[in-house]
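Yeah, one chain of the complex is gone here, protein chain that is, but the others are all in their spots.
Moving on to subunit A:
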Amino acid sequence: MAREGSGSSAVPGPARGPAPRFPLPRPRAVRVSGVSGVEPGTAPVQVAALDGSPAPRVGLLIVSHDGARWLPTVIDGIRAQQRPADRVVAVDTTSRDGSDALLEDAFGTVLTVPGGTGYPAAVREGLARLDDVDWVWMLHDDSTPHPEALARLLAQAAARPDAAVLGPKLREWPSLRRLLELGVTISGTGRRETGLERGEYDQGQHDEVRRVLAVNTAGMLVRRDVLDQLGGFDDQLPVFGNDLDFGWRAAAAGHTTLVVPDAVVFHAEAAHRGIRRTPLTGRHTHYQERRAALYTLLANSRGRWLPLQILRLGFGTLLRMLGFLLVRQVGQALDELAALVSVVGSPGQLLAARRARRGRSGRAGGAGGEVRGLLAPWWLPYRHGLDLLTDLADAATSQAADVAERRRLAAAERDPASFAAKRVQAQAADDELPDDSGFVVRFLTNPIEVLLTLVVLASLIGARAAFGSVAGGGLAPAPAGAGDWWSTYLASWHPLGLGTPVPAPPYLLPLALLASLLGGSAGLAVSVVLVGAVPVGLWGAWRFLRVVGRLVSPQGMPRWLLLWGAVTYALVPVTSGAYGDGRLGPVVAAALLPWLAHAALGFAEPEADRRWRAAFRAGLLLSVVTSVTPTAWFFAVVLGAVVTGLALRIVPGAIADRSAWGPPATAIALPVLLLLPWWLPALRHRAAEGLLLDAGRPPAPAPHGLDLLAGRIGDVGAPTWLGVLLAVAALAALLPRTSRIPVLVCWIAASLAAVVALVLSWVTLDLPAVSVAPGTSFLVVALQGAFVVAAVLGAQALVPLLDPTPARRGPQAPAWARTAAAVVAGVVALVPLVGLGWFVIGPDNRLGDGVDSGIPAYMEQAVDRGRVPGVLVLRGSVEDGLRFDVRRGDGVRLGDDEILDQTRVDQSFEDAVRTLVSRPSPASVAELAREGISYIVLAAPADGDVAATLDATGGLAQASAEDRRTRAWQIQRGVAEGDLTGHRSWLRLLLLLVQGAALVVVAVQCGPTRRGASGPGDADPALDPALDPALAPALDPALGRRGRRIR
């Protein structure tokens, strides 16, 4: 929101103008065999040893596999070495692209080994031919050395006689500038740590020789004898991670590994990036890497920590899997799991590897302390986790606001000469302005932010009745804990009344989740929902209106107008009376509707992927809203059909584009899938009426007539004229011509809501106990939303009229129009002010009314604690009719109402009750006893005739009641426990599993697209050498093309 003030936005891409560049020194372009290297240094390289001893013999070992695309450059690089290797041995693992021929042309005989040979085995084969050298220099077929690389490595080897392994600075190929590695180590979670930022430019910032745990085998210079002594590389690590393992073993054996930044090798990391597939990596590069990491950790870590380490890695694997799932990389998540199973599943191999390592390090003496110093610090994985979360949050928030801008950018991209493009450029220039003042100063000097804060505070004060335990009106008391909600939601049979298979209402799932997050307190969850409705709605409305304003006009809406609209809308849950009457349905729907609408704006995104993300977000939100106010779904269907129809009429070609109509269709279809465990069993168990009923106790207030238009649900709302004012404002919004089209869109939505409400009002739902109208509270909320948006858009068009500067006002605004606009604005501005004031003063509400069950307290306790199975409660009189219900357990709690209200009462039980109160017989009492009824309560004021009848009934003993007007009897004999267990429904279990899986998939699909998730090269197009005109000539044309393809 802070960014809003400067009007800037975070939009990547070339259209924003030149991306920030590091001041790269334009190096002397030493054209070395096709690679333009940046010279590592200027001092002449001392090739010979300083002490004058004979120069060491160096054998170059290059292993290739299908590396023909890099090999010409690599070979040139080797040939250009100032200090050439004394011997070159090339090993080819049966390449199919002619790599062997290239090597043979360059270095003579090539040792060809079978295609499945791993790197360690290939090295072993090559070493067999290099028995007369002191040092072995290893190169990959995708790593090309700087001309001075070997010379500088050897110079350092001479300067540091203790060094057994030396590695160069690895830079990215083809960018050539970005650092890949300066030695590596491994973290406790098996992550390969380079200590570098991603995509860090080499500016000499890491140029000191230092001891490291390991260096990459690409460019590794290692003593021949040390290689032998350590047994070469481990065959268990055929492609990845063998360098880390080797370095660890070397360190454990007391050898020193140095990184020599003066020596530079460019590395394409072909296998790591999956450009090259070998029989060893297959498609699952990630699996191989992870397996190597786990193996390395478990094979080398200290013995006593092993079980703990396995546990930690197992848990870490689960977390990483979750992370991968969240960014929609299911394959990698599965790779993670497979790698763990593979390593831990072969304990024999692991133990053998550990034995071998123990033997070697044992001979060399303990160097554990040194090794520990070379490993990554323990906190590093947590730091990475935090970074990841920050990244995700950034991605989520930065992409939230920008539908309008992205559309404009897309338009600018299509036509760079357009007005839109110029505006985008101008805006980009504005964005450069820094924020130079602190947060507090910016907050206090911003009246809108101060006002927003005041509104939130006032809403919290207004909602004081919702703190603590609340029940009354349409709100049943919350159960003891989240566990009750979970068990109710998951159960296929509820021990309520006489036992029922009617499914739990769908909103229990989000409520239970919320309660669990809040430490398991169900009451707190209800309070949070009631108290949070206004702030959440305010935030959502602000975001939505801001984007709508920008969609309509590039300048967006003035912030005071946003404030007016957002506050007016945010107060809908309370001014409508839904809050005061404890109607969770409209309260939640009103809080989430702007978020849903905001998500739905994403259908207008220029990019297909973003449209699909919007589809899942809107679908998920629509599911939540539908779970509390099911008519929302029907309205969405109608609105979706109309809007899609209109859109297709305007753009007929869109029907061919699946990504145009697919997202809205997906969003509407998702609730059907996500709410499957609700609607399907409801249909099956003759409780279909519930599919049209709002959450809460029936009968819910059924808004009609003026109340519907003025947004009043129930009788504890704000004065109706306040709502009428808003409707009038929405009507007046049609007058300004400039905003008429968007305002008409709002009116389309409003008229559809009214028509749907009209149609629904013709329906009567006959529940067993009561006949009710379908829940239309969502339509009231939608109408209010449409009115607010229309009013705000109309006002946005009037803003120039009110501008005091005549030049900006334009010549077409006559004085009367200005006056009229000012008067309308003044009157309409009252709406949120009066609404908020009314709320703060503390209007009537039923939240504190509680629920009077009419049952004596001792009886309530007995049934709550399970000492008696159930109580039959009778209310009414002979004259007016008697109503009965059965109390079980802790009574009717939030979520139980919907189940009980839709449960058809067993006819034989109803007959037994009727017989009991008219011509009681031992049989009717026995029938009640069989159903687990211990007490019969005639709630106050008890009808004397009914009481007399029951008094005269054998088998009933009078029970006491505090209230003299209440009468109670105890059934004396044969009370069964009440067979309420019912049958477990496998269908429900299946549906719950489907819902769970669908939720995971949808949640993953909702996640923001992480930039660069598919490869480091994606992070910033400006860093792509193929796009950099300065670098392009330096690149092999073929390589340039491939470089693009890498992305």
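By definition in this document, contacts are C-beta pairs under 8 Å (C-beta built on N, C-alpha and C of every residue); 3 or more make two chains touch, one makes a residue touch a chain; residues count from 1.
The working rule: contacts and distances are computed from a predicted model.
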Among "Secreted protein", "Acyl carrier protein", "Protein translocase subunit SecD" or "Ferredoxin-like protein", the UniProt name of the subunit that does not appear here: "Secreted protein"
Contact residue for the chain not shown (choose from A:Leu196, A:Ala410, A:Ala817 or A:Val905): A:Val905
Contact with the hidden chain (one of A:Ala525, A:Leu621 or A:Val946): A:Val946
Sole contact to the chain not displayed, among A:Val851, A:Ala926, A:Ala976 or A:Val1001: A:Val851
Full-complex contact with the absent chain, from A:Leu258, A:Val343, A:Ala750 or A:Cys1006: A:Ala750
Selected from A:Asp131, A:Glu879 or A:Glu962 as touching the chain missing from the view: A:Glu879
Touching residue (missing chain; options A:Ser143, A:Thr776 or A:Gln995): A:Thr776
Interface with the unshown chain - residue positions in subunit A: 497, 697-699, 702-706, 708-709, 731, 734, 737, 740-741, 744, 747-748, 750-751, 753-755, 757-758, 760-761, 764, 768-774, 776, 783, 851-855, 860, 873, 875-887, 891-892, 896-897, 900-901, 905, 910, 913-914, 917-919, 943-948, 951-952, 954, 956-958, 964, 967
